[in-house]
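One protein chain omitted, others in place.
Up next, chain A:
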Amino acid sequence: MGFMNLFKTFLGNHWGVHPADHKRPASEQAIRRLPLAPRLHLMLSQHVGAPARPVVLVGQKVLKGELIAAAQGNISAPLHAPTSGVITAIGEVTAPHTSGLPAMAISLDADGEDRWLEVELPADPYALAPTDIAARVAAAGVVGLGGATFPSSVKLNLGRRSSIDTLIVNGSECEPYLSCDDRLMRDRAADIVSGIRLMLIATGAKVAKVGIEDNKPEAIAAMREAASRFGEVVVVVAPARYPMGSDRQLILELSGREVPSDARAADVGVIVHNVCTAYAVQQAVCLGRPLVSRLITLNGNATVMPGNYEVPLGTLVSDLIAFTGGTQGEITKIVMGGPMMGTVLPQTRVPVVKGTSGILLLDANEAAAFEPENCIRCGSCVKACPMGLLPLEMSAHIRNDDLDGAVDLGLADCIACGCCAYVCPSHIPLVQYFYHAKGDLSARQRDLLRSESTKKLALARQERLEREAREKAEAAAKRKAERAAQQAAASVEPKKTGEIA
């Protein structure tokens, strides 16, 4: 193994890219609280899984932290009122998505008092049973805040059931422009470490490794200081390289384990949570505060006051911009999330959701549009791909409508990190191709499932009809045989008797 690693280094094992991080000056400002917007819109579906089900009525008064929509099904998360006020509508609002299509949301008018719901707090949170911690995390609506928005309690329970040994806490924040994880680690390291300890109890892992990229020395120092009293929480410095924060890459870097392509992290004994999630767990379990706000990086050349803001969920992006001094210059692109994987917003009158890690207002210098040219097969994308794929070949197959060819080359393993398109000298929108093909692929798989289930039903029906026909025929044959036997017996009888006689 050691020799192979040496060989790898020799041949060049340089996945990923090193984009200019643009984290300063936003990351140098301490966390600021955003003023309360007059109206908040809480999307019912802002997590992976089934949308939440509203449990309030229009006109109902709610307190801050009160449940307004309950989780539905095994994988889902509840929603809570981000401030005290009155429910004004339950209906469609424009979703924070590239399509600009509407989706269901609960609208809430703030009464300005911002009064918390009174809750009972555990005397000693660290004495709680693992299942109890996971239940409290579930009830607080905590989801993965790194951007995946997978319900955290599901992962905590999965970790306990699959006997994981290591909890990996993702503080790498490899996306350029974003600094909310960095800032949270600098300003609230002690709370994060408490959250990590609670997650250790909930998952049953022995040790927690906090991975932080080496371009955040202040965060590393703050976390080391906060974790120094707890031997089970270790801070590991990772080299700054995008996409270090992708779970498979971070697991490999921190634990040396490679997650098999068709398996989950828990299958190799680890589970990954974001630092912001750890903070949300601490807030939920120790203070009884559900997830009603999150830290958002506002950045980009067109922003007036770049920085990290604690924003109540459901605040409109336009309000966030207005509260921070508006915009300056021409905005070319509004991006939700980071520049490498974030989504374009067609407009700003959309609410922030649990997965919103950043709002970037990019000007023409930062988000220049390029005309795609022919691929010159330079292989930059092959070197950059952190998954070991051949983006140039995959895109060639997709261009020729050869979805199977792209799948054979590993389309399903693509994590859409954007490294390939970032380095492409021909400005080919490779990730767009891959999204397109993945959409086609999932449509095809849905069709396949549907036709399979139809086929199964049809087969079952045919089988049933055949069986019924067969049973009928058998019954008829049986009856016939019986009748024949009776007749035969009747006709034979005299002879028999004759014989006897």
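The rule is simple: a contact is a pair of C-beta atoms (placed from the backbone, for glycine too) under 8 Å apart; a residue touches a chain by one contact, two chains touch by 3 or more; residues count from 1.
Here is the rule we go by: contacts and distances are computed from a predicted model.
Q: Quick one: the chain not pictured, UniProt calls it what, "Acyl-CoA dehydrogenase", "Fructose transport system permease protein", "Ion-translocating oxidoreductase complex subunit D" or "Multisubunit potassium/proton antiporter PhaD subunit"?
A: Hidden chain, UniProt protein name: "Ion-translocating oxidoreductase complex subunit D".
Q: Kindly state which of the options A:I31, A:A135 or A:M387 is in contact with the chain not pictured.
A: Reading the full complex, the residue touching the unseen chain is A:M387.
Q: Given the contact definition stated above, which residue among A:Q60, A:T88, A:S318 or A:S426 touches the chain not shown here?
A: Per the contact definition at the top, the residue touching the missing chain is A:S426.
Q: Out of A:D182, A:E213, A:D319 or A:E366, which touches the unshown chain?
A: A:E366
Q: Applying the definition given at the start, please give the residues of chain A touching the unseen chain.
A: 11-12, 17, 19, 98, 158, 161-163, 176, 248-249, 252, 257-264, 266-269, 333, 335, 339-344, 360, 362, 366-380, 382-383, 385-390, 392-393, 398-399, 401, 408, 410, 413, 416, 418, 421-427, 429, 431-433, 435-437
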